[in-house]
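Note that one protein chain is taken out, while the other chains of the complex remain in position.
Showing subunit A:
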Amino acid sequence: MQTIDMDTTALRDLNAALQAQANETNQTAWEIVNPKGSHAIAVGLDAPIEVTVKGSTGYYCAGMNKQATVHVAGSAGPGVAENMMSGTVVIEGDASQYAGATGNGGTLIIKGNASSRCGISMKGIDIIVHGNVGHMSAFMAQSGNLVVCGDAGEALGDSIYEARLFVRGSVKSLGADCIEKEMRDEHISMLTELLARGGCDAKPEDFKRYGSARQLYNFNIDNAY
(Lines give C-alpha, C1' and ligand atoms only; values in the text may rest on other atoms or scores of the structure.)
Protein backbone atom coordinates (compact mmCIF):
# COMPACT_ATOMS: atom_id res chain seq x y z
CA MET A 1 0.00 0.00 0.00
CA GLN A 2 1.36 3.41 -1.03
CA THR A 3 0.22 6.29 1.16
CA ILE A 4 0.24 9.89 0.00
CA ASP A 5 -0.31 12.62 2.58
CA MET A 6 -1.74 15.77 1.04
CA ASP A 7 -0.48 17.77 4.00
CA THR A 8 3.01 17.20 2.73
CA THR A 9 2.54 16.29 -0.95
CA ALA A 10 1.46 18.79 -3.60
CA LEU A 11 -1.54 17.98 -5.80
CA ARG A 12 0.70 17.94 -8.87
CA ASP A 13 2.98 15.32 -7.36
CA LEU A 14 0.05 13.23 -6.19
CA ASN A 15 -1.59 13.17 -9.62
CA ALA A 16 1.73 12.66 -11.40
CA ALA A 17 2.44 9.60 -9.23
CA LEU A 18 -0.98 8.08 -9.88
CA GLN A 19 -0.97 8.93 -13.58
CA ALA A 20 2.47 7.33 -13.96
CA GLN A 21 1.06 3.89 -13.11
CA ALA A 22 0.87 1.66 -16.17
CA ASN A 23 -1.28 -1.37 -16.90
CA GLU A 24 1.27 -3.81 -15.49
CA THR A 25 2.05 -1.83 -12.33
CA ASN A 26 2.41 -3.88 -9.18
CA GLN A 27 1.73 -0.85 -6.98
CA THR A 28 -2.01 -1.41 -7.16
CA ALA A 29 -3.17 -0.07 -3.79
CA TRP A 30 -2.97 3.62 -2.97
CA GLU A 31 -4.27 5.63 -0.05
CA ILE A 32 -4.61 9.39 0.04
CA VAL A 33 -4.82 10.99 3.47
CA ASN A 34 -5.70 14.56 4.46
CA PRO A 35 -7.48 15.46 1.20
CA LYS A 36 -9.31 18.28 3.02
CA GLY A 37 -11.64 18.99 0.14
CA SER A 38 -8.90 19.57 -2.43
CA HIS A 39 -9.97 19.84 -6.06
CA ALA A 40 -8.95 17.58 -8.95
CA ILE A 41 -7.73 14.67 -6.81
CA ALA A 42 -6.89 11.51 -8.77
CA VAL A 43 -7.89 12.90 -12.17
CA GLY A 44 -6.96 11.30 -15.47
CA LEU A 45 -5.96 7.90 -14.08
CA ASP A 46 -5.45 5.10 -16.60
CA ALA A 47 -4.37 1.90 -14.84
CA PRO A 48 -6.09 -0.91 -12.92
CA ILE A 49 -5.21 0.51 -9.51
CA GLU A 50 -7.28 1.03 -6.36
CA VAL A 51 -7.17 4.46 -4.77
CA THR A 52 -8.84 5.21 -1.45
CA VAL A 53 -9.28 8.83 -0.45
CA LYS A 54 -9.60 9.08 3.32
CA GLY A 55 -11.83 12.09 3.65
CA SER A 56 -13.90 14.43 1.51
CA THR A 57 -12.90 15.81 -1.85
CA GLY A 58 -13.49 19.07 -3.73
CA TYR A 59 -14.39 19.47 -7.40
CA TYR A 60 -13.78 16.85 -10.11
CA CYS A 61 -12.38 14.01 -8.02
CA ALA A 62 -11.57 11.06 -10.34
CA GLY A 63 -12.38 13.21 -13.38
CA MET A 64 -12.08 11.35 -16.72
CA ASN A 65 -11.11 8.15 -14.93
CA LYS A 66 -10.10 5.07 -16.95
CA GLN A 67 -9.70 1.60 -15.44
CA ALA A 68 -8.98 2.69 -11.86
CA THR A 69 -11.19 2.14 -8.82
CA VAL A 70 -11.42 5.29 -6.73
CA HIS A 71 -13.08 5.07 -3.35
CA VAL A 72 -13.91 8.27 -1.49
CA ALA A 73 -14.35 7.57 2.20
CA GLY A 74 -16.19 10.83 2.68
CA SER A 75 -18.30 13.11 0.50
CA ALA A 76 -17.43 14.39 -2.95
CA GLY A 77 -17.65 17.91 -4.34
CA PRO A 78 -19.09 18.93 -7.72
CA GLY A 79 -18.36 16.96 -10.87
CA VAL A 80 -17.09 13.77 -9.26
CA ALA A 81 -16.12 11.20 -11.93
CA GLU A 82 -17.03 13.68 -14.65
CA ASN A 83 -16.53 12.25 -18.15
CA MET A 84 -15.41 8.90 -16.68
CA MET A 85 -14.47 6.41 -19.42
CA SER A 86 -14.20 3.15 -17.46
CA GLY A 87 -13.42 1.85 -13.97
CA THR A 88 -15.37 2.39 -10.77
CA VAL A 89 -15.83 5.34 -8.44
CA VAL A 90 -17.50 4.85 -5.06
CA ILE A 91 -18.57 7.69 -2.77
CA GLU A 92 -19.36 6.66 0.79
CA GLY A 93 -21.06 9.95 1.62
CA ASP A 94 -22.98 12.44 -0.51
CA ALA A 95 -22.06 13.84 -3.90
CA SER A 96 -22.51 17.45 -4.93
CA GLN A 97 -23.81 18.73 -8.29
CA TYR A 98 -23.03 17.22 -11.69
CA ALA A 99 -21.91 13.83 -10.37
CA GLY A 100 -20.90 11.64 -13.31
CA ALA A 101 -21.51 14.45 -15.80
CA THR A 102 -20.92 13.39 -19.44
CA GLY A 103 -19.50 10.03 -18.28
CA ASN A 104 -18.84 7.61 -21.14
CA GLY A 105 -18.42 4.37 -19.23
CA GLY A 106 -17.60 2.72 -15.93
CA THR A 107 -19.67 2.71 -12.73
CA LEU A 108 -20.29 5.53 -10.27
CA ILE A 109 -21.77 4.45 -6.94
CA ILE A 110 -23.01 7.10 -4.52
CA LYS A 111 -23.96 5.65 -1.13
CA GLY A 112 -25.53 8.87 0.14
CA ASN A 113 -27.52 11.42 -1.86
CA ALA A 114 -26.55 13.18 -5.05
CA SER A 115 -27.33 16.84 -5.63
CA SER A 116 -28.73 18.50 -8.75
CA ARG A 117 -27.75 17.55 -12.31
CA CYS A 118 -26.56 14.08 -11.42
CA GLY A 119 -25.75 12.30 -14.69
CA ILE A 120 -26.13 15.43 -16.82
CA SER A 121 -25.30 14.65 -20.49
CA MET A 122 -24.25 11.11 -19.49
CA LYS A 123 -22.93 9.16 -22.48
CA GLY A 124 -22.77 5.54 -21.37
CA ILE A 125 -21.84 5.58 -17.69
CA ASP A 126 -23.85 3.63 -15.10
CA ILE A 127 -24.69 5.64 -11.97
CA ILE A 128 -26.21 4.00 -8.90
CA VAL A 129 -27.37 6.33 -6.13
CA HIS A 130 -28.46 4.77 -2.84
CA GLY A 131 -30.23 7.95 -1.74
CA ASN A 132 -31.95 10.79 -3.62
CA VAL A 133 -30.96 12.89 -6.62
CA GLY A 134 -31.61 16.62 -7.00
CA HIS A 135 -33.30 18.62 -9.74
CA MET A 136 -32.42 18.41 -13.44
CA SER A 137 -30.75 15.04 -13.04
CA ALA A 138 -30.03 13.20 -16.30
CA PHE A 139 -30.53 16.41 -18.29
CA MET A 140 -29.83 15.64 -21.98
CA ALA A 141 -28.68 12.16 -20.90
CA GLN A 142 -27.55 10.32 -24.00
CA SER A 143 -26.96 6.71 -22.91
CA GLY A 144 -26.13 4.58 -19.88
CA ASN A 145 -28.21 3.92 -16.75
CA LEU A 146 -29.09 6.07 -13.75
CA VAL A 147 -30.47 4.13 -10.78
CA VAL A 148 -31.98 6.11 -7.91
CA CYS A 149 -33.00 4.14 -4.84
CA GLY A 150 -34.56 7.19 -3.18
CA ASP A 151 -36.47 10.09 -4.74
CA ALA A 152 -35.72 12.29 -7.75
CA GLY A 153 -36.11 16.08 -7.80
CA GLU A 154 -37.73 18.31 -10.38
CA ALA A 155 -37.36 17.96 -14.15
CA LEU A 156 -35.85 14.49 -14.16
CA GLY A 157 -34.50 13.52 -17.58
CA ASP A 158 -35.23 16.80 -19.31
CA SER A 159 -34.49 16.52 -23.07
CA ILE A 160 -33.26 12.98 -22.51
CA TYR A 161 -32.00 10.88 -25.42
CA GLU A 162 -31.45 7.12 -24.96
CA ALA A 163 -30.32 6.81 -21.33
CA ARG A 164 -32.42 4.65 -18.97
CA LEU A 165 -33.57 6.00 -15.63
CA PHE A 166 -34.77 3.75 -12.78
CA VAL A 167 -36.26 5.41 -9.70
CA ARG A 168 -37.63 3.59 -6.65
CA GLY A 169 -39.13 6.57 -4.81
CA SER A 170 -41.07 9.58 -5.97
CA VAL A 171 -40.23 11.82 -8.90
CA LYS A 172 -41.05 15.45 -8.22
CA SER A 173 -41.56 16.13 -11.90
CA LEU A 174 -40.40 14.84 -15.25
CA GLY A 175 -38.57 17.15 -17.66
CA ALA A 176 -39.48 17.77 -21.28
CA ASP A 177 -39.83 14.61 -23.37
CA CYS A 178 -39.19 12.28 -20.41
CA ILE A 179 -41.93 9.72 -19.73
CA GLU A 180 -42.53 6.69 -17.58
CA LYS A 181 -41.91 3.50 -19.54
CA GLU A 182 -42.89 -0.11 -19.16
CA MET A 183 -40.61 -2.27 -16.95
CA ARG A 184 -40.10 -5.35 -19.06
CA ASP A 185 -38.22 -8.50 -18.05
CA GLU A 186 -35.09 -7.32 -19.80
CA HIS A 187 -35.16 -4.18 -17.64
CA ILE A 188 -35.65 -6.15 -14.45
CA SER A 189 -32.61 -8.28 -15.23
CA MET A 190 -30.60 -5.22 -16.23
CA LEU A 191 -31.55 -3.49 -12.99
CA THR A 192 -30.83 -6.60 -10.93
CA GLU A 193 -27.28 -6.54 -12.24
CA LEU A 194 -26.92 -2.78 -11.67
CA LEU A 195 -28.17 -3.02 -8.08
CA ALA A 196 -25.79 -5.87 -7.37
CA ARG A 197 -22.91 -3.90 -8.86
CA GLY A 198 -23.90 -0.90 -6.76
CA GLY A 199 -24.10 -2.94 -3.56
CA CYS A 200 -27.82 -2.21 -3.09
CA ASP A 201 -30.29 -4.65 -1.60
CA ALA A 202 -33.30 -2.86 -3.11
CA LYS A 203 -35.76 -5.00 -5.08
CA PRO A 204 -35.84 -4.28 -8.84
CA GLU A 205 -39.62 -4.76 -8.88
CA ASP A 206 -40.00 -1.64 -6.70
CA PHE A 207 -38.56 0.66 -9.36
CA LYS A 208 -40.17 2.54 -12.20
CA ARG A 209 -38.42 3.14 -15.48
CA TYR A 210 -38.25 6.49 -17.28
CA GLY A 211 -36.86 7.38 -20.67
CA SER A 212 -37.32 9.44 -23.79
CA ALA A 213 -40.64 9.88 -25.56
CA ARG A 214 -38.45 10.68 -28.57
CA GLN A 215 -40.70 13.56 -29.52
CA LEU A 216 -37.88 16.13 -29.56
CA TYR A 217 -35.57 14.14 -31.79
CA ASN A 218 -36.20 16.11 -34.94
CA PHE A 219 -36.62 19.83 -35.10
CA ASN A 220 -40.24 20.86 -35.00
CA ILE A 221 -41.41 24.40 -34.46
CA ASP A 222 -44.01 23.28 -31.92
CA ASN A 223 -41.17 22.16 -29.64
CA ALA A 224 -39.10 25.28 -30.02
CA TYR A 225 -40.48 27.34 -27.19
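Going forward, a contact is a pair of C-beta atoms (placed from the backbone, for glycine too) under 8 Å apart; a residue touches a chain by one contact, two chains touch by 3 or more; residues count from 1.
In this section, contacts and distances are computed from a predicted model.
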item: Undepicted complex member, UniProt protein name, chosen from "Zinc/manganese transport system permease protein", "N-methylglutamate synthase subunit C", "VWFA domain-containing protein" or "DitF protein"; value: "N-methylglutamate synthase subunit C"
item: Selected from A:98, A:166 or A:207 as touching the chain missing from the view; value: A:98
item: Residue touching the undisplayed chain, where the options are A:127, A:140, A:178 or A:195; value: A:140
item: In subunit A, positions touching the absent partner; value: 11-12, 15-16, 19, 39-40, 43-44, 46, 58-60, 63-64, 66, 78-79, 82-83, 85, 97-98, 101-102, 104, 117, 120-121, 123-124, 139-140, 142-143, 159, 161-162, 217-219, 221, 224
